[in-house]
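All protein chains but one are shown at their positions in the complex.
This part shows chain A:
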Amino acid sequence: MPVSKKIVPLSECQPGDCFLLRELKVEGVMRRRLLDLGFVAGAEILVLQKSPLGDPVAFRVSHTTIALREEESSLIFGEIIRRGPA
């Protein structure tokens, strides 16, 4: 059940949220790297947890945990398809 169709950056998600990736605006080598790791359009990303200082944040993407800095996650856009337990 979609919560909203609003396109937001991944960095605005809270732990527990499930995010559907729509567009990757990261450029260059990092873009390639993220694509290789499974951050592709259509991928479902689960927000796992924040580090003590809030950045980086751990995500689950295609069965693997990957931590991203806000620098990258703020350039990954999509919609929140499920809110985590608040």
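Criterion: a contact is a pair of C-beta atoms (placed from the backbone, for glycine too) under 8 Å apart; a residue touches a chain by one contact, two chains touch by 3 or more; residues count from 1.
Rule of thumb we're sticking to: contacts and distances are computed from a predicted model.
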| item | value |
| --- | --- |
| Chain left out of the displayed complex - its UniProt protein name, from "ABC superfamily ATP binding cassette transporter, membrane protein", "Ferrous iron transport protein B", "NADH-quinone oxidoreductase subunit I" or "Ferredoxin" | "Ferrous iron transport protein B" |
| Hidden partner chain, residues of chain A it touches | 29, 32-33, 35-38, 62-64 |
